[in-house]
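Okay, here's the structure, questions in a sec.
Here we show just some of the chains, and they stay where they sit in the whole.
So that you can tell them apart, the chains are marked A and B in the order they are listed, and the count of residues begins at 1 in each.
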Amino acid sequence: MKKRVYEIIEEAEPGNRASEIFDIFLISFISLNAISLVVGTVEEIHQIAPRAFRLFEIVSVAIFTVEYLLRVWSCSVNPRYAHPVLGRLRFMVSPLALIDLLAILPFYMAPFIGLHGLDLRFLRAVRLLAQIVRLSRYFSSMRTLARVLHTRRGELLAVVLVLSLLLVMTSSLIFFAENEAQPDTFANIPQAMWWSVITLTTVGYGDVFPVTVAGRLLAGLIAVVGIGLFALPAGILGSGFMEEIGKGKNATRVCPHCGKEIHE
Amino acid sequence: MKKRVYEIIEEAEPGNRASEIFDIFLISFISLNAISLVVGTVEEIHQIAPRAFRLFEIVSVAIFTVEYLLRVWSCSVNPRYAHPVLGRLRFMVSPLALIDLLAILPFYMAPFIGLHGLDLRFLRAVRLLAQIVRLSRYFSSMRTLARVLHTRRGELLAVVLVLSLLLVMTSSLIFFAENEAQPDTFANIPQAMWWSVITLTTVGYGDVFPVTVAGRLLAGLIAVVGIGLFALPAGILGSGFMEEIGKGKNATRVCPHCGKEIHE
């Protein structure tokens, strides 16, 4: 019977109806839970039926707790976690089980660390993020994205390193140029980094911008040259993601002359 | 005679002079109508000759009504809508005929649902949009764009799904970081999504931006990494469109060695 529970709770293999239904139920329920956590932050909506939100919270945490306990109980079916005690502990510290725990634990912790504003908000945020991570497990395109992050980590690291040095450089320059004219907004180099990031990603909110001639010359130069480098991590992720999605399609090409397949 | 009307009203086949002239007349008239609806919203211009605008509106709706009735009447020439009653009903619920109807019906509905501001504006907006959709039928590049939207719908869906999850994630994080410092602008997660979209598309109006250190660190990180993903739908549409436009040109390439054509 433990084996049956394990099969149902684990992600469905094609053909296993009971497991598929459980997956659909779980995805819907996690989605509802996430929506409730998001919508619940809107005071106007929350006040319409605060009890309904509370009730749904309790019910959903109850269900997720049962699910979590069943997972821990049945995990020993998996040969990797076969040992009754150590295996279960090893399972509980696996990233997947930790995320599951983070989706419920904050609820139980609420009464203990005090109910003042910040903490409650933090606990809710943790639960919401955990739920979204759980949801993304079932979405193949989210798994693709995670895979891209993993395979391109070398390039990303090299780029992030270069960006860090450039960030310090541009921030020092603009700090030096603008500090005297705007001692509040360019008060120190770490604060000038906010300007650098927002300018080099071309977001440009307009909350901080240079006003001196030297600062504007520098800013123009930095913008024209540096934007391309700050676009790299975004570009690596974006293009890597598109590549992975498109892989299934034209992975094989047939040479038009000899008719043989060319795997690229 | 019904067949002749049908041929003239339908989009011209090359060589059919009467139909071509009708098309040119219709395109010009729809354009004029759209321009009149756009320009009519400028109070200063509208007040110069309000009667002329009204007269042109009545005349154009009259002409479009006649055109619509002729289309419904003559559609039975098309074998798909051959049945005198059911065929015409089937034609009337086809997307093309519905758009044609939306370009005139709001005019007739105006007296019935009351003339207070909003409704009239809404009816005009519907007519204007319907006219633009009608216009785009005759523009091959707009049809190309529609085709791209259709052929890339799979990729677009996958991307939109990922973006939705990322949107909820980044909005939750920034909400948690900024809510206390800016309880009005980051009042709840749905409101924080406005910040997320405007930042990740690099528009950056500057109406909402983080002010706390945690919020700025998060925003910088989100901007550097997330922009590439939010650029994907735009990129898919843009590159797909350019590809389709360029297709006619270099669809065939000649192999420099054997002189045979390679169709790609």
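Heads up, the rule we're going with is that a contact is a pair of C-beta atoms (placed from the backbone, for glycine too) under 8 Å apart; a residue touches a chain by one contact, two chains touch by 3 or more.
Quick caveat, the model's predicted, so the values are computed rather than measured.
For this complex of identical protein chains, the structure file gives a whole-complex count of 4 copies, while the figure shows 2.
One rule holds in what follows: only the chains that are shown with their structure count from here on.
Chain A and chain B carry the same sequence, and matching their CA atoms takes a turn of 90 degrees, rounded to a multiple of 5.
Centroid to centroid, with C-alpha atoms defining each point, chain A and chain B lie 32 Å apart. Chain contact summary for the complex, chain B toward chain A: residues 155, 158-159, 161-162, 165, 168-169, 171-173, 175-176, 179-180, 187-191, 199, 202-206, 209, 216, 219-220, 223-229, 231-232, 235-236, 255, 258, 260, 262-263. Remark: chain A residues 34, 38-39, 41-43, 117-118, 121-122, 125, 128-129, 132, 135-136, 139, 141-142, 145, 163, 193-194, 197-198, 201-207, 230-231, 233-239, 241-242, 245-246, 256-257 touch chain B in the complex.
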